[in-house]
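Removed from the display is one protein chain of the complex; every other protein chain stays in position.
Moving on, here comes subunit A:
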Amino acid sequence: MGVTVLQPYPLPEGKSGAHIIDHLAKRLLSLGATHAGQFLVDCETFISTPQHGTPARAVHVLHNSEYPASTFSIIDNGNGKQVALVADSIFDLLMLKMTSTFTSKKQTKIESRGARFEYGDFVIKLGSVTMMEHFKGILIEIEYRPCVTLSYCWEMIREMLQGFLGINVAKEYPTYFTTQTIMNAMGQQQLHAKQNDIYEPMDTVKQYLEHFTNYRKHVQIHGAMGGGASSVGTVGGGGPGGVLLPSSVGMGGRS
């Protein structure tokens, strides 16, 4: 378990997602990486009915094939506060029982799926993001296993990304790691630099949620403007009736 950074890859015009993924995979293999299975990260959202005074609360339930025995969930209370939880896979069954309070928005089930490569101390995953069978974009995940603090290895990860992706990666830390102001124990506001914290698997999942939310919002924007080839069907509730993702138990399920 090491520092993981997500990098969305901008799709050039005219090329399909599968073609790009192929191209990048070939690059990695020629660099000397070894193909090591598949990966899957998916997210399902449950919304509570908004009552007067309180905004709607959302529960996001995520699975990551890198941690097959766990289910991650984040509660968003509408006011910007988020509570995160790492639980056993049996948590999915618990959510089934909560259908009275939380209804599942099956249309916004989003996942990132693709091949997984191991390159020395790096683990690189080329993921294509799909929402209800519609392709949304390409999300690259890179993990540097020996280190647990981003500030020590950010430069190296950036160099690696720039090397095989060929795009320009910004010098600043990714948006997830930007310095935030938090209240410390004494009630004062304090600048907290996230890049110096010990990295946890929950951080990976939170980054995924951030990117997935972006993808969903892009869809909303596209849907509102009436354009975009891949943006049909979220607001209108289209697509086939969603199947609830089965709880991911067992280690070999996703590899």
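In this section, a contact is a pair of C-beta atoms (placed from the backbone, for glycine too) under 8 Å apart; a residue touches a chain by one contact, two chains touch by 3 or more; residues count from 1.
FYI, contacts and distances are computed from a predicted model.
Undergrad: If you look up the hidden chain in UniProt, what protein name do you find among "SEC24 homolog B, COPII coat complex component", "Cytosolic 5'-nucleotidase 1A", "Trafficking protein particle complex subunit 10-like" or "Mediator of RNA polymerase II transcription subunit 17"?
TA: "Mediator of RNA polymerase II transcription subunit 17"
Undergrad: Touching the left-out chain: which of A:A87, A:V148 or A:V169?
TA: A:A87
Undergrad: Among A:Q7, A:S48 or A:S70, choose the residue that contacts the chain missing from this document, as touch is defined above.
TA: Of the candidates A:Q7, A:S48 or A:S70, A:S70 is in touch with the missing chain.
Undergrad: Since one chain has been left out of the picture, which residues of subunit A touch it in the full complex?
TA: These residues of subunit A touch the chain that is not shown: 1, 65-72, 86-90, 200-202, 251, 255.
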